[in-house]
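First the structure, in the form of structure tokens, and then the observations on it.
Every protein chain but one is kept in place in this view of the complex.
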Amino acid sequence: MYQDVILDHYKNPHGRGLRDGDAEVHHVNPTCGDEITLRVKYEGERIADVSYEGQGCSISQASASVLNDLLVGKDLAEAQKIQGLFLELMQSKGRIEPDDAMEEALEDAVAFAGVSKYPARVKCALLSWMAWKDATAQAFAEEAKTA
Amino acid sequence: MYQDVILDHYKNPHGRGLRDGDAEVHHVNPTCGDEITLRVKYEGERIADVSYEGQGCSISQASASVLNDLLVGKDLAEAQKIQGLFLELMQSKGRIEPDDAMEEALEDAVAFAGVSKYPARVKCALLSWMAWKDATAQAFAEEAKTA
Amino acid sequence: MTAARQGLTGLLDTEAIRKDFPVLERLVHDDRKLVYLDNAATSQTPRQVLDVLAEYYEQHNANVHRGVHVLAEEATALYEGARDKIAAFINAPSRDEVIFTKNASESLNLVANMLGWADEPYRVDQDTEVVITEMEHHSNIVPWQLLSQRTGAKLKWFGLTDDGRLDLSSIDEVITEKTKIVSFVLVSNILGTANPVEQIVRRAQEVGALVLIDASQAAPHMPLDVQALGADFVAFTGHKMLGPTGIGVLWGRQELLEDLPPFLGGGEMIETVSMHSSTYAPAPHKFEAGTPPISQAVGLGAAVDYLNAIGMDKIAQHEHVLTRYAVERLREVPDLRIIGPDTAEDRGAAISFTLGDIHPHDVGQVLDELGIAVRVGHHCARPVCLRYGIPATTRASFYLYSTPAEIDALVDGLEHVRNFFG
Partner (left out) sequence: MTAARQGLTGLLDTEAIRKDFPVLERLVHDDRKLVYLDNAATSQTPRQVLDVLAEYYEQHNANVHRGVHVLAEEATALYEGARDKIAAFINAPSRDEVIFTKNASESLNLVANMLGWADEPYRVDQDTEVVITEMEHHSNIVPWQLLSQRTGAKLKWFGLTDDGRLDLSSIDEVITEKTKIVSFVLVSNILGTANPVEQIVRRAQEVGALVLIDASQAAPHMPLDVQALGADFVAFTGHKMLGPTGIGVLWGRQELLEDLPPFLGGGEMIETVSMHSSTYAPAPHKFEAGTPPISQAVGLGAAVDYLNAIGMDKIAQHEHVLTRYAVERLREVPDLRIIGPDTAEDRGAAISFTLGDIHPHDVGQVLDELGIAVRVGHHCARPVCLRYGIPATTRASFYLYSTPAEIDALVDGLEHVRNFFG
């Protein structure tokens, strides 16, 4: 389960730290105490930044770092596709063997395929992704209100 | 468990029917619905009569008949000794093999020794005896009051 | 007798089935083969379930949920896998609607307590009514008596007809706008009666009352489809359906389980706890405080596998054929009076009767000496005995491994009882 890719992201997280954003959320995994505070910054439909602070296990921390790598700079629609794919992979109970197309879409995130075999850890891997989804919804709700 | 003695008493109960008495009690075994109404009549310390009506299983009915046989005509002290002995026998879980002394004291009641092996039935065998004890207590309490 | 027996069709291959049940080989009173006709009290357990139990303890035993070690993950997968099996067995729309309890009694009490502590519109209080029936098991009477004592709600019930059926003639007066819940037994454990679910559910829905069905004597014996029943809650118990003791089930509709408050508090049922307050996990965990009956749930899953392999339809048919045969043969016994429906229609495979004025304890005891195990007493349904003016009954009850020969043995035994006390 602890692929080198995951350990690398854990030891050297990408984009960590809180920066300016359109919306901020705080998510907690009550069963293990993993926490994340996450902000999203949009330029139109384009993700300008995802910044975060958190504490937790290597899986939740590395996953946030991978998320930052993957989503920043993408359009919302594309990001949602990636999020959906990652969710599917994590819920596969180890049954999905990532193919080339998936590797291309998920890049480093395919390293989490092994985590999906451990039900107790799937929530850790998903923590930042759920936070991102939630923050995005809030950002656009804000925008709709002010528009 | 169904000794001929028991069946005989069941089919031809001795002293059944309610007659004049100093005290009357009604006892129920809630787990099986056995019921007895029992009256005692004392002449001083001497048991002049134990009369009863009831419904229930052969064990409870035969036991009342045996009680009538054994106790009527006895002095209270002697009756209490017999009652104590019978109680001991019934609570023995089949571990007491009645000896000559016990047979002499309990007469037909030793036939219930086998019943003591069946916890569910011990209460049936004791129903009338508990009723008698209770009625006796009441009779003497009455007497104390009126004395 | 043999003529009648030979005409029976639709029976299961009991010779094969009985080999799975070690206890059926048991000799009692020295040399008598056990004739086990006490299945409404508890069923026997097949080798297949015992093997699963042993394997659980020998290979996978751990506490469930949140563990990151192999055993904990295996135990969790087995426990939650059992939930999947039960959900499929009763055709639940969602696995999260299946709550494991310790027995049907806990399941029934759980609903009574949820409603006692609920907010509107579910709350049972002094202005509301609760409806049960006179043929309920004590486990579906006493929780409602306690609830009504503690909340002031009025407890009402359907009475019984002389032939052992629910008297629904005044259903509109019994179930009213004040009714918060109607709780009734699908198949009576004492009378054998199978009740008309649809009519009761329809009326309950008309007035917006919830419906709880006690399926303790149904789940083991017939296909059970909680969606088709149309109830809000269904309770049953593992030990009557080839499972271990110590496990029961409550199925409840998801929205209700979300809205209703928890009952027992503790580990596993929480989301987060501080000394000042706690939040609760989503159902089913919200209602499963503490270490659950893990191996028992796994064992019940194995029991359900076993039942499915034989087929609930076939089991129901087998029992129906047996019951018809039994009713016929019991009618031959002089002075025998069946308490409950005296045909095999709309009834389960438990038959209660009295035998002249021989007390059921004596009937049961003499049958036992012949190796025949029946139950005697009020069968935890004393109001039924009161209703029919009897202290108790003798009850014979069948299951998938029961045979016509065992019914013949019972009838012969009853003849012996009559002669013995005659």
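Here the chain labels run A, B and C in written order, and each chain numbers its own residues starting at 1.
Going forward, contacts are C-beta pairs under 8 Å (C-beta built on N, C-alpha and C of every residue); 3 or more make two chains touch, one makes a residue touch a chain.
Every value quoted in this text rests on a predicted model; they were computed, and no experiment measured them.
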item	value
Among the chains presented, those that the missing one touches	A, B, C
Full-complex contact with the absent chain, from A:Ile59, A:Ile82, A:Ala109 or A:Ala135	A:Ile59
Sole contact to the chain not displayed, among C:Thr14, C:Thr128, C:Gln217 or C:Ser295	C:Ser295
Candidate in contact with the missing chain, chosen from C:Gly164, C:Gly301, C:Gly377 or C:Pro404	C:Gly377
Of C:His138, C:Arg337 or C:His416, the one touching the omitted chain in the full complex	C:His138
Absent-chain interface as seen on chain B, which is shown	28, 30-32, 118-121
Absent chain, residues of chain C that touch it	22-23, 26, 28-29, 34, 36, 38, 41-42, 44-45, 50, 53-54, 57-63, 66-72, 102-106, 108-109, 112, 117, 134, 137-143, 145-146, 150, 155, 157, 237, 239, 244-248, 262, 264-270, 272-275, 277-278, 289-296, 361, 364-365, 367-368, 372-377, 380, 382-383, 386
Residues from chain A at the interface with the omitted partner, ascending	1-2, 7, 10-11, 31-35, 55-59, 118, 120-121, 124
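Throughout what follows, only the chains that are shown with their structure count from here on.
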item	value
Where chain A and chain B are represented by their mean Cα positions, the distance between them in whole Å	82
Intercentroid distance (Cα basis), chain C paired with chain B, Å	40
Rounded Å distance between chain A and chain C, as computed from the means of their C-alpha atoms	48
Multi-partner residues of chain A (each touching 2 or more other chains)	none
Multi-partner residues of chain C (each touching 2 or more other chains)	none
